[in-house]
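Just below is one structure, and these are the notes that go with it.
Removed from the display is one protein chain of the complex; every other protein chain stays in position.
Letters are used for the chains, namely A, B and C, taken in the order the chains are written, and counting of residues starts over at 1 for each.
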Amino acid sequence: MHRDSGQPGRTCTVDFRVRYNECDAFGYLHHARYWYYLEQARTELLRESGVRYRDLEEQGYFFVVYDARIRYKRPIRYDELVTVHVRVERIGPMRVDHAYEIRRDGELTTEAATTLVCVGRDGKPRTMPETLWSAE
Amino acid sequence: MHRDSGQPGRTCTVDFRVRYNECDAFGYLHHARYWYYLEQARTELLRESGVRYRDLEEQGYFFVVYDARIRYKRPIRYDELVTVHVRVERIGPMRVDHAYEIRRDGELTTEAATTLVCVGRDGKPRTMPETLWSAE
Amino acid sequence: MHRDSGQPGRTCTVDFRVRYNECDAFGYLHHARYWYYLEQARTELLRESGVRYRDLEEQGYFFVVYDARIRYKRPIRYDELVTVHVRVERIGPMRVDHAYEIRRDGELTTEAATTLVCVGRDGKPRTMPETLWSAE
Partner (left out) sequence: MHRDSGQPGRTCTVDFRVRYNECDAFGYLHHARYWYYLEQARTELLRESGVRYRDLEEQGYFFVVYDARIRYKRPIRYDELVTVHVRVERIGPMRVDHAYEIRRDGELTTEAATTLVCVGRDGKPRTMPETLWSAE
C-alpha cells in the first residue's frame, strides 16, 4: 500500500485545538500559524501512507515550500477545534501540489494550496523516492 | 503629511536579522515565519506615515488578512540579514492590498502579496479612518 | 465537581506530537516552545474541571505568568510523542503554582514549575473566582 502514498487524490484529515499562544491580540488564530497546521497535516498524510517525514530527511530528502496561497474566509478563534483536510493534487518526481480546507463544525473557514519541491542536503532539486510519486 | 499615509505607491523598507528560533531543521527560515516579517513591515510602513497600528486597534480598527500569496524563490538562512520592501498596491475604504519583496544583498529571494480587510471589534467589516485611504 | 477545580493535587495529562515548526536547526524541540505545551496542559487541566480558560478571560480573569523555572534533562526531538503531566501545587485567591513533568515513553525528559497571578482587564491583581481556589 505504501507504493501509492503520494498519488494524486490521497487525502488526510487532522484535528487541531487552537492553542492560546497561537492567537493574536484580537483572539484570532494568527494568520501565519495556519501554515503550521497545514504542514503538520502533510506530515500525517505521509504517516498514513507508511512514510515518516523525519525518515525522509534522514535519508537526505527535504521538501521545501516553493509557492503558497491561502484565503481566510472566516476567522478561527482561541480554543476552537478545527479540522484540516489535505489532498495531493499533483505529484511528479521533484514536486508535489497540495490543496487544503479547514473546517469548523463542518463550515469552511479557510482554503489553501502549496507547491513543494524536493531538494537534497545541498539545497538543490532532487528526485524524490519513487515510492512517493510513482503510480505503480 | 499624515493624510496620505495609505495611498497607493507608498513604500517602506525594513531590515531583519534571521533569528535562530525562526529557522527549521534544515537551517532555513521557516516558510510560515516570513509572514511575521511582512506583518512587521506593514507596521513600520504605517509608523512612517505617523500612524501606530496599536492606536488603530485601541480605536477599534483591526486589519485582518483575507488573502495571501507567496513565492519562495530562494531560501533564507539563519543569521542572514534580509530587507523587506512593502508597497501599498491598492486601497479603499475597507480593504488594502500590499505587495512585498524580500532581498538579500540585493538579490530577490521572495515575492508576496496580501489583501487585508478592516473590521471592528465585532469582527464585521468597517470603514477605516479616512486619513488612511483618502487621496485628499 | 467544578467546585474543587483548582485544588492542590489536581493533575492532568496531555499528549503532544512535536511538530516540525517547533524544532530548531539541531532537530530538537526549541527550548522556548516547551512553554506552549505547558500552557496548553494548564488549559486542559481547567477544562477537565469544567472550566474553559477562554470563558475566564471573557469574564475578565487573566492568568499571567510571574515566575517560571525549567530543567531540560534530555532533549525532545521532531515527531516524538511526549506526555505532559501538570499538577496544581498551591493555590490561593490571587495566585497558583503548578509543577510539570514531561515524559517520553515513561522516561522523564523535563521538569518545570510556574507561578501564575490572576489579573483583571486593567492588568492589576484580582481575586480569581472562588470556585477555582476554594477547598469547599
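Going forward, a residue touches a chain if its C-beta (ideal position, glycine included) is under 8 Å from a C-beta of that chain, and two chains touch if they have at least 3 such contacts.
Nothing here was measured: the structure is a model prediction, and the numbers come from that model.
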| item | value |
| --- | --- |
| Listed residues C:31, C:47, C:95 or C:126, member touching the removed chain | C:31 |
| Residue among B:40, B:83, B:115 or B:134 that touches the chain left out of view | B:40 |
| Touching residue (missing chain; options B:26, B:53 or B:66) | B:53 |
| Those residues of chain B which, in the complete complex, touch the missing chain | 17, 19-21, 35-36, 39-40, 43, 52-54, 78-79 |
| Missing-partner contacts on chain C, residue numbers | 25-26, 28, 31-33, 35-36, 39, 57, 62, 64-72, 75, 123 |
| Contact footprint on chain A, counting only the chain that is left out | 20-21, 23-27, 30, 32, 78 |
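Throughout what follows, only the chains that are shown with their structure count from here on.
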| item | value |
| --- | --- |
| Superposition of chain B upon chain C: rotation angle, C-alpha, nearest 5 degrees | 180 |
| Distance between the centres, which are taken as Cα means, of chain C and chain A, whole angstrom | 28 |
| Centre distance in Å when chain B and chain C are each reduced to the mean of their C-alpha atoms | 33 |
| Approximate Å spacing (C-alpha centroids) for the pair chain A, chain B | 24 |
| Junction residues of chain C, two or more chains touched | 20-21, 78 |
